[in-house]
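All protein chains of the complex are present and in place, except for one that has been dropped.
Entry: chain A
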Amino acid sequence: MLKMAAAQAVEEMRSRVVLGEFGVRNVHTTDFPGNYSSYDDAWDQDRFEKNFRVDVVHMDENSLEFDMVGIDAAIANAFRRILLAEVPTMAVEKVFVYNNTSIVQDEILAHRLGLIPIHADPRLFEYRNQGDEEGTEIDTLQFRLQVRCTRNPQAAKDSSDPNELYVNHKVYTRHMTWVPLGNQADLFPEGTIRPVHDDILIAQLRPGQEIDLLMHCVKGIGKDHAKFSPVATASYRLLPDITLLKPVEGEAAEELSRCFSPGVVEVQEIQGKKVARIANPRLDTFSREIFRNEKLKKVVQLARVRDHYIFSVESTGVLPPDVLVSEAIKILMGKCRRFLDELEAVQMD
């Protein structure tokens, strides 16, 4: 009996991160060879492949939710970090201002233009060489923004609505026009190279003010500047694991269901009594309301499954989210390959 309890405790230590009332236990990965006497923790690719699975929960054109089960935090976090900072995109880098008589200062305008997501597949472009000021057709996209605000002669005499009084007083991304360089017009059909959204407000003008500028977009990564990040955000959470240590019945069952997010606890009528059951722990957001209830906090154990990651990736629209995840995994492989090549080069000497 004791052996079973001890074995269970070890299993819990290895596979669960326990959220106690005053602290979190078993946070770090401990399953390295030599730590546990009855386990063989050496890396085994076949065992990993057998236990690993990916389940896509929801996908639409801009957001993706999927589960990665059987992987360690270090690698899941590496994918998340790469999604945020190392998957390249195209964004406005240089702005040549020919005329800007608007109220928005040049540098503020340039900053805003840099943050506009550009709908161009970055895999079809190359990084610009350092020191190259002009830019070639393989590494640069050019956009033109030319807007002048004038008074509307047909407006009513006593109107105060700017939409009626002025023409072109709001500068949107739809006013940006693509200027093809070199053979780009043949490679990219009309309308494919544009800002992702055409209704982003860039600046506001009044009659007599004009914005006339040329923008160069280059390929970059989020590490350099956040404007190059392809995700609105990419995050993960661990699968919650809620266990009832003792059966909960009657009024306490109702109380229990109120302490968790809706849908987590289900109260069933069995033989006239209300009995609580953990129906869907995945929905819980761990508000820890249960610890405020003196009676019920001893009955529930809150934990997280250590190797089950629920990823949520939201794209800015440049690339579909599943393509972004694939690119992130390929970038991590590229890093490993780079160092393997370095090692080979050293061993040759």
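Miscellaneous remarks
The rule is simple: a contact is a pair of C-beta atoms (placed from the backbone, for glycine too) under 8 Å apart; a residue touches a chain by one contact, two chains touch by 3 or more; residues count from 1.
Note that contacts and distances are computed from a predicted model.
Of the candidates "DNA-directed RNA polymerases I and III subunit RPAC2", "Translation initiation factor eIF2B subunit delta", "PITH domain-containing protein" or "Electron transfer flavoprotein subunit beta", the chain left out of this view carries the UniProt protein name "DNA-directed RNA polymerases I and III subunit RPAC2". Considering the full assembly, A:Ala74 is the residue among A:Ala5, A:Ala74 or A:Leu245 that touches the omitted chain. Of the listed positions A:Glu21, A:Asp55 or A:Glu289, the one in contact with the omitted chain in the full complex is A:Asp55.
The chain not displayed touches chain A at residues 29, 32-34, 41-43, 45, 48-49, 52-56, 59, 66, 68, 71-72, 74-75, 77-78, 81-82, 85-86, 131, 322, 325-326, 329-330, 332-333, 335-340, 342-343, 345-347, 349.
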